[in-house]
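Remarks on the structure that follows.
Here the complex is missing a single protein chain, while all its other protein chains stay put.
So, subunit A:
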Amino acid sequence: MADPRHVLVVGGSAAGLSTAEALRRFGFDGALTVLEAEPGPPYDRPPLSKQVLDGSWAPERAALFPAGRLARIGFRHLTGVRAVALDRRRRVVRTDVAGDITYDELVIATGAAPRRLAGDRLPGVHVLRTMTDALRLRDDLLGGGRLLVVGAGFVGLEVAASARRLGVPVTVVDPDPCALAGRLGSAVAGRLLALHAGHGVDLRLGAGVRRITRSGGRPDGLDLTDGTHLEGAAVLVAIGCRPVVDWVAGNGLDAGDGVGCDPRCQAAPGIWAVGDVARWHHDGFGRSMRIEHRQHATEQAQAVARNILGAGLAFTPTPYFWTDHFDVRVQVAGFVPAGATLRPVEGDIVQGRFVARAEHGGRVTGVVAWNSAKAFTAHRRLVPAFAGAARRPTSGNEEQS
């Protein structure tokens, strides 16, 4: 396949910029454009709930790429420009302020946006996805008063930990009495929740939120489904994300839960998806998946770049993520489902640091570590890899379309 003349990447964060960099690295010398809705220099999201929120980093330290690295890629960087529509037939992306942009190959990298609750649009009710969100939430935390966190997922709990670091009282609400068990296994999830309780986080698991109560244009509490009322000065809604696919709607693309792709991360001829927005068929697991983790964005970016240049390789990664709470870093490779049996590889699951392998259905499905990053690197190979990330796909969109 001849190299495309113009690759257009829509979404200029971890996945989009990594794709641009990887394209150059793998030898692409055609025109390259990255379109990003937010103005200003690109930043990374994981520090938003951690160092940026607790103030241990100035916002500039969360820069996505160090100065110079971005410039070396060599591409047209359109920031503050939003894609509003896709015209597949003409190979054109319509933008809000930069007109129509034509492409030969399109990379969809528009990530995900927070889910919201009905009636949650008022000052003092927060979501956390952008730098602006983080600084606004931080301002509210510094004002004192109890923070009510809706959702005991990773973002909700990381924020709870950062708030406690700032001395702010926190309550976390989640309808799931076994929050995070499906991500960390019951034993590790339980230990993480106990860590939060030990640092004074008030955990209210098992009841959902009926509504946010307000007075004087600000939130003043939550009504729960079990009849409880909780008082607070600010609310964080952290109930997960929705892939950003509105702008590709009506094009015959499969965009139900993210942009559906074949094993090579191709959605249709000339259209690719990468990062949080991409749902692709993982040939190793034999199913479609969408992964919202930082490392995944860079790995998939490299696979997409190679495949745009004609490699034709199936993307079959072992998922990886980390999450930080107080003085604890938890890392997971693969999957640790709620029913998994955890077998320690190093240390003790109940106390101190450990690395454990998760077994489910007679197979090792994942490795989980608690403050044991070095040992984790040594043991993560326990998770069976799918013959590396480079295999010929079993199926492809080209055959289908």
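Just so it is clear, a residue touches a chain if its C-beta (ideal position, glycine included) is under 8 Å from a C-beta of that chain, and two chains touch if they have at least 3 such contacts; residues count from 1.
Criterion: contacts and distances are computed from a predicted model.
The UniProt record for the undisplayed chain lists the protein name "Ferredoxin", from the options "MFS transporter permease", "Succinate dehydrogenase hydrophobic membrane anchor subunit", "Cytochrome c1" or "Ferredoxin". Contact with the chain not shown here comes from a single listed residue; of A:103, A:280 or A:376, that residue is A:376.
Touching the missing chain, out of A:63, A:178 or A:382, is residue A:63. Interface residues of subunit A with the unshown chain, by the touch rule above, are 14, 18, 21-22, 25, 44, 46, 61, 63-66, 68-69, 294-295, 297-299, 302, 320, 322, 324, 329, 331, 372-374, 376-377, 380.
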